[in-house]
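Removed: one protein chain of the complex. Kept in place: all other protein chains.
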Amino acid sequence: MTAPLLAVNGLTKHYRIGERRVLALRGIDLSVARNEVVAVVGESGSGKSTLGHLVVGMESPTSGSIMLDGQELPPRRSRAQRRRLQLVQQNPLSALNPRRTVYQSVVLPLRIHRVEPRSRQRSRVAELLTTVGLAEDIMDRHPQVLSGGQRQRVALARAIAGGPDALVLDEPTSALDVSVQALVLELLVELQRRLALSYLFITHDLSVVRVVAQRVIVLYRGLVIESGPTDAVFATPLHRFTQMLISALPVVSRAEQRLKPSWPWDREMGVGGAVPAVGCPFRPRCPYAIEPCAEVEPPLTPVRSNHAARCHNPGP
Amino acid sequence: MSPRRMNPARISLRRLLHNRHWYRFSRNSLSLVGLLMVLTITLAALFAPWVAPYPGNAGPGVDFAHASQPPSRAHWFGTDISGRDELSRVIFGYRVSLSVGVIVLAIAVPIGVVVGLLAGYYRDWVEMVLMRVTDVFLSVPPLVLALAILGVLAPSLRNAMLAIAAMWWPWYARLIFNITRTLTGQGYVVAAKVLGASDAHILFVEILPNCMASLLTKITLDIGFVILTAASLGFLGLGVQAPTPELGSMVAEGAQNLPDLWWMSVFPGLGILVAVLGFNLLGDGLRDLMDVEV
Partner (left out) sequence: MTAPILDIRGLDLSFDMFEGRSHVLRQVALTVGAGQRVALVGESGCGKSVLLRAILGLLDRRKRVMTGEIRFDGTDLVRERESGLRAIRGSRISMIFQDPSSSLNPVFTIADQLTEVILRHGTAKTTQAALALATSALRLVAIDEPERVLASYPFQLSGGMNQRVMITMALINRPRLVLADEPGTALDVTIQEQTLRLMRRLTTDIGAAVLMVTHNLGVVREFAEYVYVMYAGTIVEHGPVDELLESPRHPYTAALLAAVPRLDGHSLPRPIAGTVPNFLSPPPGCRFQPRCPHARPACDAPPPMLTVAAGHEVACVLHAEKVAA
């Protein structure tokens, strides 16, 4: 069994906001193999964005480690290390410098890592743009005149320009229309297969996860509460929060509605309350809570070989 | 329309004016007035020897036969006590004022920008040190600071410019510090960091160009105020030394003869007013343009 390409062990991150200490992530373990797409799903406050920032080296963890091909990545990464792990962000408009042309943005990694000699840079950028389905003539234009889908594709061209092994995608399609999202997803899947990339795909949109990822990790308030193969997690969600999440998905057909788990929406539980100091963090919102839930935080328990959940009373 | 008959100069001017930003800028008549004032002063100053009716009067020459004459057809602004044409002296005075404005900012802006960039990007102790130094400079009343510097260095045009630059750079440091702090969180800066770009690249290629709009607006507004400050120092006798014409010192000279020889103070004073107002209106227009675009 080969070692994973990307491995995260006991990753923890605290923030100090004034006098309070906010725990954004607590002891996260996850791994992404070569050529694999792992999705990280969660709501706001789950810590998924923080996870993305840490993995890609924007911030340093409070404790825990991030390993790339068995080597631990230090807090200050070298250029060579950065080259292998790149980022695609949510908002393509702010991800591109408005004062730089498309060419100048996409050529940046080529220049930093001296991938191509100067003479070849322009043609290489043209190739990259064609790979992501854009015409060469947008090279000298500025991002403001492009559509959301085009901008995201430029950002993608920039991300793969240095030849990375893995991409962290932080909500890459959330700011896009449905039809444009379909376009970008198609492109992401094709690129992943063609360039043998690994993806850490961070999103709040479960429906996208199903068509893109092999494995899913569900975060709630900084903790991993469920992880497993995508099909298994959707077919038999174990954690009650996962059930709630899938049940809340607005679907467009009766056939899909029948596939969703049921959820007692009419029982109004809390709306955005504080996480309890003891016990399961989801308990205030959980209609299936039992006694242990208030006393002991459940451990991440494997139910089947590779499907685990952090729940005292998992479903269905 | 055959290509030969089209005037190339006219084509390019039309293309220049057929610009979305010009369209919006020109909707505001006050901004256009400001632009006109600034252009007038600048052209007059640049072409002073050809525009001034008595270019020889700009320097030390005297003509006591025509001394202290009120405004007339021969001398639109009258003459001073040495017989020199006031209008010519005002025009040459603009030369001095505009050069002071440009040179002072050419010194102050780079210093302030670099300080602001470093403090805003690195934060922590870098911010603490740099911004506290900035605060020290800001805490001293501006003219007092200039006076103190000129007390140490002898009064001259050069030293006056250094003194004004010393009181001006902190404002740029603060402006760029604030903008940099915001921009550091922007997606493209994050992307550059993750791509492995050097700090120098991020500061000067990613962040600084995005400060340009605010920077240019502030510079335009400031030229007027620098001119006013130089005139204030000149009025106090601490800037330019006679007989070089400078609007502030001309006002001072004339002040002794108020109200009889009123034109000796009033016209240079109006000259200062036009300069400050013009740059102000132009700068306001630029700022409005920016706000809408943001």
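When the chains are written out, they are named A and B in that same order, and each has its own residue count from 1.
One rule holds in what follows: contacts are C-beta pairs under 8 Å (C-beta built on N, C-alpha and C of every residue); 3 or more make two chains touch, one makes a residue touch a chain.
Since the structure is predicted, the reported quantities are computational estimates derived from the model, not experimental observations.
In the complete assembly, the contact with the undisplayed chain comes from A:208, out of A:208, A:223 or A:238. Although one chain is not drawn, the whole complex shows that of A:7, A:73, A:244 or A:280 it is A:244 that touches it. Among A:3, A:135 or A:259, only A:259 touches the chain left out of the display. Mapped onto subunit A, contacts with the missing chain fall at residues 43-44, 147-148, 177-183, 185-186, 189, 204-208, 210-211, 234, 244-245, 247-256, 259-260, 265-266, 268, 271-272.
The working rule: only the chains that are shown with their structure count from here on.
Taking the mean of the C-alpha atoms as each chain's centre, subunit A and subunit B sit 51 Å apart.
Of all residues in subunit B, only 186-188, 190-198, 201, 205-206, 209-210, 212 touch subunit A in the complex they form.
For subunit A in complex with subunit B, the touching residues are 56-58, 77, 79, 82-83, 86-87, 89, 91, 93-100, 105, 108-109, 112-113, 155, 158, 162.
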